[in-house]
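Right, I'll just put the structure down here and ask away after.
Of the protein chains in this complex, all but one are displayed in their positions.
Then we have chain A:
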């Protein structure tokens, strides 16, 4: 059996009556369930022996690719190394065995972790306070926008229903605004890839709740007009929201709070090295400026002279502006604990090196590859940059083909066809945790692929060849997704 080509479903390995367990003889007699509790037919679960089950899942896991396997330059996702010490701390029984309803005096250590990371994140971002409750980045966005909406409503300013979002924004921005019941107004980018302040001005008015910005933006460029944008947004009565998706290059170099942002969400699973991308749940803390502190979601940890306490609202039934509740407890605690470990491991001194090294790695790759790949905006980037496909367009080799060919060489593909500002976008983010050797290896392979595209384009168009499955039919997959085993069986029977 070739493990790499392993392609069975557990259902296909099932044999009726096979068991991976044996129970001791029943000594207690039979107690039958009442009829209404009984299944009408068998559950149709797979029936396998233990060895088969172990091999099945082990073989599948070997088809996985993560940052522990190799280079993962997935733009905008910050696939940095997740230090093992994070996992060690997060698996300590003193943390894993806690229950959120334990008496508060028995969880002081856990609350101290939450309180300390609230302070650490506030200090790193320049905000006044932080909630740890949101479970992911987009959840953080929604929380941040709810805070903004509550702030305006509480002042009796009910006209503010619009949120300005740049055309280069992540799709989650307009989606979060829509979920929050706000209307989206798009602001265009200049040819340099930055928010166009001249396009912004006429959009401003007393109906603007706020503006969402990602900085560095989706092209990896630092938004140089933030002071002016912050002034304009504040003058029209709106609040400025910082999407922290790309915070990594700013770590230790600049703080959103100092730039005039009022609300920020962070992706602990990106910037603060907790697993993501199928590797674990996320966490999307939200930081706020002083005047928004009363609107922070409950529960919230604070420190008193008698220890750490959980502030909660009395009446959770009724929605009021000072009573935003977006999760039952204090966020994804074990993820937060990993991020806290990361922050303490680096310390104040070394966390300042994250941003500069992430920026250096990205610029190095960009400069080394811009002869072979089209660089639409040739300027200093931050943590990532965007190519518009191969420079030589005559070969017909697309960004998709290059991405597939990279898999053959053992690399994860970059983010492709995003942002939508270019037709053949290829977004590369190396992060600070890759060595120069690894980065040089990637650069070399990208040159090889460009050469292959010139000399043997059909080879690249047919890639990948060295993966468990070859080129998939993405049109068929989008039009006719097979999502369950039963559907697969039905389809197979129909086609026979």
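Everything below uses one rule, namely that a residue touches a chain if its C-beta (ideal position, glycine included) is under 8 Å from a C-beta of that chain, and two chains touch if they have at least 3 such contacts; residues count from 1.
Keep in mind that, in the parts below, contacts and distances are computed from a predicted model.
Only one chain is not pictured, and the protein name UniProt records for it, out of "Zinc ABC transporter permease", "Pyruvate synthase subunit PorA", "Glycine cleavage system H protein" or "(2Fe-2S)-binding protein", is "Glycine cleavage system H protein".
From the set A:25, A:105 or A:474, the residue in touch with the chain omitted from the display is A:474, counting the whole complex.
Remark: the omitted chain is touched by one listed residue; of A:9, A:420, A:448 or A:489 this is A:420. On the side of chain A, touch with the chain left out of the figure occurs at residues 417-418, 420, 423, 474-475, 478-479.
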